[in-house]
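Note that one protein chain of the assembly has been removed; the remaining protein chains are unaltered in position.
And now, chain A:
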Amino acid sequence: MPNILSLVLIMYNVEIFMVHRQGRIDQMKQEPLVSLVGVTKKISSKVLVDNVTFDIMPGQIFGFLGPNGAGKTTTIRMMVGLMSITQGDIIIGGYSIRKNYEQAATQIGAIVENPEMYKYLSGYNNLKHFARMMKGITKARIDEVVELVGLGKRIHEKVSTYSLGMRQRLGVAQALLHRPKLLILDEPTNGLDPQGIRELRDYLRRLTQEEGTSVFVSSHLLSEMEQMCDTIGVIRHGKLIDIRRLRTAEGERMYEETAFTVNDVEAAAALLEDIQATARDHQLMVRGDQNMIADINARLVGAGLRVYAIQPVTRSLEDQFMEMTGGESVVD
């Protein structure tokens, strides 16, 4: 009897799980490429990463933001299999990094911290080295990647003669060799000049749009992340404290709030109490998508109020996070 009971319970749970899952797929129309599920890393009694859960969609640039020592690099090291996972699991393209490491790793290209290459080998031999470790990389592909990162003829010189910027480029080249579905970059802008940062940003955008690659990028620089990423996850003291979508699927900036300039702010706020509109700086602030904004406008006009202007408001991420953390900065 207890067996039948537990079986029924399991089936019930599976059903709930399936329903939940189906709902999520319908909602997002896509399976996530990467799923972190309750990932925890403990070293002796110290908790470095605490129950972190998030998904990365195909073609998305996901920014991982947090001060130094918050657990960014530890999370990345677990994602690429350099560190063991104390609890939870990381699924990449359907494969668990714990149970099917080789299949999961095939889909990842990464730079973990500084791109340290073999200094006594030429840039080209470094690429050849990593190409040999993966299936189906032709000589033409190596040349293509060299062209892509713009190392040119210097690819045949020893890495010990390279500048930091060139090493970064070589690092990107080795990460892209096998056309990974997921590109992981740990603090990629360290040591890059503004021009290099801009190039990297444009390149990542192209990569996600043309090849559908997902990019996971960590940084402690907020403004940079704001320009680069579609979604941002904020980690502090090992805990993921917020995930925020910054751009739509088309790459357009998502607006957090819309400001209505009206003749009587108080009356308007009272009218729109049900959608939690707030009065601020003689304007009415509301959250919502395009259709909702149009509806609100119709309601305001319908109630006899005069609408002078409707403007999207973007507050910088820094302001938003300051609000969220109660004035404490999320970055150092």
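Just so we're on the same page, a residue touches a chain if its C-beta (ideal position, glycine included) is under 8 Å from a C-beta of that chain, and two chains touch if they have at least 3 such contacts; residues count from 1.
We adopt the following convention: contacts and distances are computed from a predicted model.
Matching "Cytochrome c oxidase subunit 1", "NADH-quinone oxidoreductase subunit K", "Vitamin B12 import ATP-binding protein BtuD" or "ABC transporter permease" against the UniProt entry of the left-out chain gives the name "ABC transporter permease". If you put the hidden chain back, the residue from A:Lys99, A:Lys119 or A:Arg280 that touches it is A:Lys119. Checked against the full complex, the one of A:His129, A:Arg245, A:Arg280 or A:Arg306 touching the unshown chain is A:His129. When the full complex is taken into account, the listed residue touching the unshown chain is A:Gly81, out of A:Pro32, A:Gly63 or A:Gly81. Interface residues of chain A with the unshown chain, by the touch rule above, are 43, 73, 77, 80-84, 101-103, 105-106, 108, 110-121, 125, 128-130, 132-135, 174.
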